[in-house]
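One structure, pasted below without further comment.
Below is a slice of the complex: some chains, not all, each in place.
Here the chain labels run A, B and C in written order, and each chain numbers its own residues starting at 1.
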Amino acid sequence: MLSVLEQVRSGAMSPSDAAGQLSDLPYAEVAHAVGSTLIDHHRELRTGVPELVFGAGKTPAQIAGALGELARRGGGAIATRVDPAKAEALRALVPELVVHEAARIVALGAPGTRPAAAPIAVVCAGTSDLPVAEEAALVAEFLGAPVIRISDVGVAGIHRLLARLDAIRDAAVVIAVAGMEAALPSVLGGLVDRPLIAVPTSVGYGVSLDGLVALAAMLASCALGITVVNIDNGVGAAVAAVRIARLAVGERAR
Amino acid sequence: MLSVLEQVRSGAMSPSDAAGQLSDLPYAEVAHAVGSTLIDHHRELRTGVPELVFGAGKTPAQIAGALGELARRGGGAIATRVDPAKAEALRALVPELVVHEAARIVALGAPGTRPAAAPIAVVCAGTSDLPVAEEAALVAEFLGAPVIRISDVGVAGIHRLLARLDAIRDAAVVIAVAGMEAALPSVLGGLVDRPLIAVPTSVGYGVSLDGLVALAAMLASCALGITVVNIDNGVGAAVAAVRIARLAVGERAR
Amino acid sequence: MLSVLEQVRSGAMSPSDAAGQLSDLPYAEVAHAVGSTLIDHHRELRTGVPELVFGAGKTPAQIAGALGELARRGGGAIATRVDPAKAEALRALVPELVVHEAARIVALGAPGTRPAAAPIAVVCAGTSDLPVAEEAALVAEFLGAPVIRISDVGVAGIHRLLARLDAIRDAAVVIAVAGMEAALPSVLGGLVDRPLIAVPTSVGYGVSLDGLVALAAMLASCALGITVVNIDNGVGAAVAAVRIARLAVGERAR
């Protein structure tokens, strides 16, 4: 912005041309069309996190195009919510893709060097919640944070959770993944002093309402200081946790 | 019924008169109108539990009338959901009433001798849940069951619950009362082998939806074998628990 | 726990080592990983009921692994919510499996000797509700309780229900299974003095909302003492009923 203003001072640019450029600037620099999708290379500068391709509802060709454009600038790229059939089709298009089946993630290129981050604990209530937990873990690792994985510690066997508390306390921030009645974050929230991000999953049936009850139970928790993301949103939890984990080691994206 | 049929055999009653009597019988014997309310004295014979007056939406005069009619036959009578103003008005009408303010219950007459029952634990998550817990405890006692009260053992301080487990295990059946995210029954359900009845309360705000989320979370619990009653329904939980507690000492109402 | 403490007294173990062991103890003894699933052999000791494999959302291989590990210790094992295709695949993996098609259950090994239990009545409103009723019945039998099956006694033909009352009263506890408007438990609740567990089913269409209305109607019942489980949750009802039925014959798991 200053460079445009300098040009105005020097007479190299007229005020009205400058007015036009100033409003286009942030966008023009970074937008790069891939088919009908605009890739926002500027986003990592602005928010500390690059675009992550949301694979649901996109064709293999669209995903491949987006990953290619993102990875072209270095730092690698990942797409989430890629089911096995789509992953297969993608691998046919881009053989060097790495597929993480359980997490429904595909990755292209080596993750770039990103700001340092403190460890993140991903704590998972039941085995059916694992895909969401693993999505969170892989995204956190892609963004540069070390991850401590703790699984199958649902509250119906509270001893299992208590036995893992020290491992959980080694992390700077905790992601708790649970479906059904989602009591795990409430119990954890009374036991640890770390920021705690709860991820409800759509695991359950009948009155579980596809995860809505887990979500609401987490929000209504009697334990203060729990924050929550959308149902099955492992990606969002990871991004939030990484922002915190960077702060914990004194890093900021800008 | 047999007596009617005997009369038919002896010719003392015509078959068509008998047909009429047989359909009216169960009702005619026990119905006794108090204003527009019919008191079903037969209910205790049929279901083991007498009528309990639901005070919400009734006038003090209606409550007083129903309690008087029920107590007239012995065994005492109670009304639930009686707020302080209504209790005051009732005491003006029936000075010998006993008022249990926290539980919103009024009682008339000494509880009768009812079938023996094993102890029932009433476990309460938070202090705001106490009115519902106390309603359950008093109704259980009125029906003849000893009650063990355990309060303020919400899961956000899990140690408090673990410290009281032995006391809880002294009961034959457990009533767990909780609002907000209602995680208490899930944790308890993995720790005890007793029948466990969960009572959601309307404690909470925002996404708690006046107890609907607590209710749904209890029903969606990952711990098997929990059964649930309506929101704030301490009475229903007590009746269910007493039926079980009587079985546990070999008693049945008939 | 006492054995660890004895070792501390004898000097065979240092206090700090003991502290570590004490928190891991309940978990370490019983956990046995089968792939990513942890089998909790300790659960039957703690809650009186072994793990029952929830087959929905698990692969045939995962189910087979879990059943094998559970049955290895004796007492047999069952998995629920196994649809016909999955049952076929399972039988290919484990030929000795027994498949109960209507109930969507597969069983491995002979059920062990479990605590004695009084009879349980499973009462079913309509033929569409039979899969859920049969799931409840088979799980109750697996856990050692005799079952009395009463079918097709919906309230739109009240005579059919009244004709079966004596059979229902032979049980110590009643499971009532109904979909649509789910009026069966309300009628039953006024006729029997046994503990009554209501199971709503997802049978119905339009305003039935996949069983939510049946569930809510059961919870809102005017008959006191009915308790309710999640929609289609035959397993949960069976576990709750068995805990009660054991009490009725003076048995407890520990």
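Things to note:
To be clear about the criterion, a contact is a pair of C-beta atoms (placed from the backbone, for glycine too) under 8 Å apart; a residue touches a chain by one contact, two chains touch by 3 or more.
Model, not experiment: these values are computed from the prediction.
A single sequence accounts for all chains of the complex, and while 3 copies are shown, the assembly in the file contains 8.
Keep in mind that, in the parts below, only the chains that are shown with their structure count from here on.
The chain with its Cα centroid farthest from the Cα centroid of chain A is B.
With centres taken as mean C-alpha coordinates, the chain found closest to the middle of all protein C-alpha atoms is C.
Each chain gets a centre from the mean of its Cα atoms; for chain A and chain C, those two points are 38 Å apart.
The distance from the centre of chain B to the centre of chain C, each centre being the mean of the chain's C-alpha atoms, comes to 26 Å. Computed centre separation for the pair chain A/chain B is 49 angstrom, with centres defined by C-alpha atoms. Among the residues of chain B, those touching two or more other chains are numbered 189-191, 219-220.
On the side of chain B, the complex with chain C involves touching residues 43, 46-49, 52, 118, 172-173, 189-197, 215, 219-220, 224-230, 235-237, 239-240, 242-244, 247-248, 250, 252-254. Contact residues on chain B toward chain A in their complex (touch as defined above): 125-126, 154-158, 162, 180-183, 186-187, 189-191, 204, 206-209, 213-214, 216-223. Only residues 23-24, 26-28, 31, 36-38, 40, 42-43, 56-58, 200, 202, 210-212, 215, 230-233 of chain C touch chain A when the two sit together in their complex.
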